[in-house]
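Worksheet for the structure shown next.
Yeah, one chain of the complex is gone here, protein chain that is, but the others are all in their spots.
As written, the chains take the letters A and B, and residue 1 is the first residue of each chain.
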Amino acid sequence: MKFEPKIVAFLCNWCSYTGADLAGTSRMKYPDNINIIRIMCSGRIGPTFVLKAFREGADGVMICGCHPGDCHYHEGNYKCLRRYKLIQKYIQQMGIDSKRLHLEWISASEGKQFAELANQMTEQVRELGPCSIRETMETFV
Amino acid sequence: MTEESKPKLKLAVYWGAACGGCCVSVLDVHEKLFDVVAAADLVFWPIALDIKYKDVEDMPDGHIDVTLFNGAVRNSENEHMAHLLRKKTKILVAYGSCSHLGGIPGLGNFTNRQEIFNRVYHESESTVNEEKAVPQTKFQVPEGELELPEFYNDVRTLDQVVNVDYFLPGCPPNTDRLVDVFMAIVTGAELPPPGSVVGAWDKSQCDDCTRKKTDQKVVKAFKRPWEIVDDGVTCFLEQGVICMGPATRGGCGFRCIEGNAPCKGCYGPPADAPDPGAKMMSAIATIIDSNDEKEIEEIVDGIVDPAGTFYRFSLPSSILRRKLIDVNEPTN
Partner (left out) sequence: MKRITIDPITRLEGHGKIEIFLSDDGEVDNVYFQVPELRGFEKFCEGRPVEELSQIVTKICGVCPGCHHMASGKAIDAVFGLEPPPTAKKIRELFYMAHFVHSHIAHFYALAAPDFVVGPTASPAERNVLGVIGKVGVEIGTEVLKQRRIAQEIQALLGGHQTHVVLNMPGGVRKGLNEEQRDQIEKQAKDFIEFSKFSLNVFGDVVLKNSDYVDLIVNGPYNLKIYSMGLVDENNKVNFYDGKVRMVDPEGNEHGKYGPNEYRDWVAERVEPWSYLKFPYLKKVGWKGFVEGKDSGVYHATPLSRLNASDGMATPLAQVEYDKMYETLGGKPVHATLAMHWARLVELLYSAERCLELIQDPDITGTELRAEPKEIVGEGVGIVEAQRGTLTHHYWTDKKGLVTKANIIVGTTNNNAPICMSLKKAAQGVIKKGVEVTEGTLNMVEMAFRAYDPCFSCATHSLPGKMPMILNIRDKDGNLEQSVRRD
């Protein structure tokens, strides 16, 4: 049986969620491995969200926000970018491959780009295999 | 000694994977010792009393009024004693960083038994071990069989093993805080709900710290402590040195900062932090003074050990709990 990765995608309301919506309404195919969580701004994303996603069984995590300069709240996406870089470093130290976490800017009109990203991410994580946090958790009774 | 007018509190102090510093913190009541002894009978304390495990097993359940359990759960003996003392104790307190959050032994969750054994018993540069011996949980010697506790892969906090009534943080807890809590119990004051952190403030270190802070916290580069000449006066973060103060409960008297060293977070996070290091990471990232991806990368590069910095005392209690290593390796 082929391994079906679970990917959690945090999408910001104003740009990337709308972009994903566009992909949907345009009937662009993207894998149902992607589980979308809508947040108002990518600046809302902190390490806790990412870590919880992995802990609860995600094999990969995607974060999408508005392009630099376009953030509905001006600077939120920059905060997200800074946190993303630090979280990347942290998860690598914790034995989680950095390719399991990805940040990309997707605008409201970029439905095609979203679909491509979703496909890419799914295949990338499929290749990496399951993220074994769940198994590790089991040693903690 | 003073006349007993009411039954004395039966107090136990026990250590798991510990260093003894928490026991020292109890001793550091100094001359107040005589007051402590007037109010409490110590019924089990291996560093001080010759009471053995068998004696604890013989105690009726709930016999001990308060047990201060310090040290993390690293091996089967620690785990066994956690369960035993839970049974024999009315109020079980996770005393100190190790039992509260995992503490420094919790850094063992970056590795596992096999790696540790390899390093200590084989790779160590001063060790000569041609027989490739390693400690065994059961080993036959000519005279009989010897036993050792099992060394687990993972370090756990006390509340990951048994129900804990209160957490008293610190590495070790400030003795004045211990006395506060002890007096509250002895005088029959109303105690907070079970599961609470006691002996520490709700607010962070920054509230107590006397270093000068401005409203502007922006960092163009993070520095290792030896890369700056600390002026002894300005907030460490504003000098570019990571200080865990903002994400750490106060109550210790900001003793490390008094020694001109940044806080490392031993008192643990304030309430409602689902992960002890995540909020700090978030805050640190926020104060990075750049919107340029390349520049941000360079600045983040200056944080050389995020996991060991933001989770110095709290790795086992973090969301990820441990580094992912293949758990399916042969047992000894």
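Keep this in mind: a contact is a pair of C-beta atoms (placed from the backbone, for glycine too) under 8 Å apart; a residue touches a chain by one contact, two chains touch by 3 or more.
A quick note: this is a predicted structure, and the numbers were derived from the prediction, not measured.
Contacts of the undrawn chain with the visible chains, over the full complex, involve B. Although one chain is not drawn, the whole complex shows that of B:Asp55, B:Asp176 or B:Asp292 it is B:Asp55 that touches it.
Checked against the full complex, the candidates B:Leu84, B:Val134, B:Ala221 or B:Ala273 give a single residue touching the omitted chain, namely B:Val134. Summarising the interface, chain B meets the missing chain with residues 15, 17-25, 27-28, 30-31, 33-34, 37, 41-42, 45-55, 74-75, 77, 103-105, 107-108, 110-111, 115-116, 119-121, 123-129, 131, 133-136, 139, 141-144, 146, 148-149, 151, 171-172, 224-226, 229-230, 255-261, 264, 304-305, 308, 312.
Please note the rule applied: only the chains that are shown with their structure count from here on.
Averaged C-alpha coordinates give centres for chain A and chain B that are 34 Å from one another. On the chain A side of its complex with chain B, the touching residues are 46-48, 51-52, 54-55, 68, 75, 78-79, 81-83, 85-87, 89-90, 93-96, 131-133, 135-137, 139-140.
Those residues of chain B whose C-beta lies close enough to touch chain A in the complex are 110, 153-154, 156, 160, 274-275, 277-279, 281-282, 284-286, 288, 290-291, 293, 296-297, 300, 303, 305-308, 310, 318-327.
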